[in-house]
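All protein chains but one are shown in place.
== chain A ==
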Amino acid sequence: MFGSYLRRELLGRRKNTIIIAAGMALAVALVMLVTSLTAGVRAAQAEALESVYGVGTDITVTTTPAAPEEGQEGEGGGGPGGAQFDFGANDGEESDGTTSLSQSMLSADRGTETFSADALTTVLGVDNVSSATATLALTNTSFDGEIPQMSEDQQEQGSAEGQGGGTPPQGGPDGAGGSSFSVDSFTVLGVDPSVSDIGPLSSVTLADGRLLTADDAGQNTAVVDSDYATTAEIAVGDTLTVGDTEVSVVGTVTSTGTDESAANVYLPLDTAQTISGLDEQISTIQVQAASSSAITQVADDIGEALPDTTVNTQEELASSVSGSLSSASALVTSLGTWLSVIVLAAAFILAILFTVSGVTRRTREFGTLKAIGWSNRRIVGQVAGESLVQSLLGAVIGLIIGAAAMLTVTAIAPSVGGSSTTENAGGMMQGGPGGGGGFGGAGMGQTADTAVTLTAPFTPSVILIAIAVAVAGGLLAGAIGGWRAAKLRPAAALGSLS
């Protein structure tokens, strides 16, 4: 009887059933989506962080670049350690009225300041540091091209305007600009070839050839990122011009890291220092603490031992570097949580109100059942059963809607850009040779882009949560409705006709 009465009731009062089920479905779908999105964002964030900092890095030590001072700009040098091509008046080969120039140089990354390699010794001396490695982040820029010869006037004029940083090249012999040149740049990371448990080499895997080993120290050998190798058409065995030195490519690697810990070309640290002229200089030290509980203490100790450096723990970096990703995560978790709490509350209230009003409407019905001997327990069970089934019906619909929404999110895979951008645009080629003044606009920004695609994984726990939500809502509404039904007097059956 319980079953057929329940079925008749739900089918007989379809509108009621549909409203309660729809409310519950919406709540269930939303809770599922939010739960799943939160998990997806967390996974994306963890992945992004891992790629940015490399496996096992707890602390990074860097020096904050000094802000460029006034007046420096016009000197053509850019910031400290900045690149500057220095073509003498008689450099290059002249023919047919054009000058061919070709120069390659290796210098420290924009926005990075190098510091003494002694710091590594200091860091290794700090208690609870289990390992540490130093890297030197560099950029190799090569210039290759032909510049038409210009009159003294033009050259001076061009030079003056070039300092402004934004004027297009002007003035070839024909007056329409006959310059042709290319600027090529790739990132170079000087790494300690003997350390592979931490630092950049911990997040690369060999694609071809071999990795750098301790024996490569001081050698003119390099491993090249496989993507870059493809683009630049470099293979194992080739030579590559870095600065003024030819290095031989011994291997290609794929990096699981992003720009912070990855580069186009990896050189042994001392080789990189020699070529760039930055002897005994490094740009970052990556530190692994003996235990996670020691991280804060180790970071404090390093900060004391090296007062001029910036010491960041991974946790601090997580909030600053993962940028919009962490704000996306915060948004999804907070907005999503609030939204689901509100919708959940609304669905529960809807279910309760409809159940209670249903009981009120059925006063005579329940009074009659009591009058013919139905126990309170049976009537409460009937009411609770009805609202539980309505909610579960909602859960099933909600599961379908939620799953569809999750599949849609995963299919669209919106990318949440977590980025720490160090914009150096416009600073690179200032004050170049007259004809090259136009390079001012060619931004050489250093962007650690950690864009991650957002997914909404469909897991059994999501289904369980959906069912739990519906059962909770159904039981709550059923309990309140049942309590109201239990309070009804059997004499209500005889009540005046409404």
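Here is the rule we go by: contacts are C-beta pairs under 8 Å (C-beta built on N, C-alpha and C of every residue); 3 or more make two chains touch, one makes a residue touch a chain; residues count from 1.
To be clear about the criterion, contacts and distances are computed from a predicted model.
K.L.:
The chain that is not shown, which UniProt protein name from "OB-fold domain-containing protein", "ABC transporter ATP-binding protein", "STAS domain-containing protein" or "Nitrate reductase gamma subunit" does it carry?
P.N.:
"ABC transporter ATP-binding protein"
K.L.:
Where the complex has a chain not shown, which of A:Gly209, A:Gly303 or A:Pro490 is the residue touching it?
P.N.:
The single option touching the absent chain is A:Pro490.
K.L.:
Which candidate, A:Thr205, A:Ser292 or A:Ser375, sits in contact with the chain we can't see?
P.N.:
A:Ser375
K.L.:
Touching the absent chain: which residues on chain A qualify?
P.N.:
Per the touch rule, chain A residues meeting the hidden chain are 1, 4-5, 8-9, 11-13, 364-365, 367-376, 378, 489-491, 493-494, 497.
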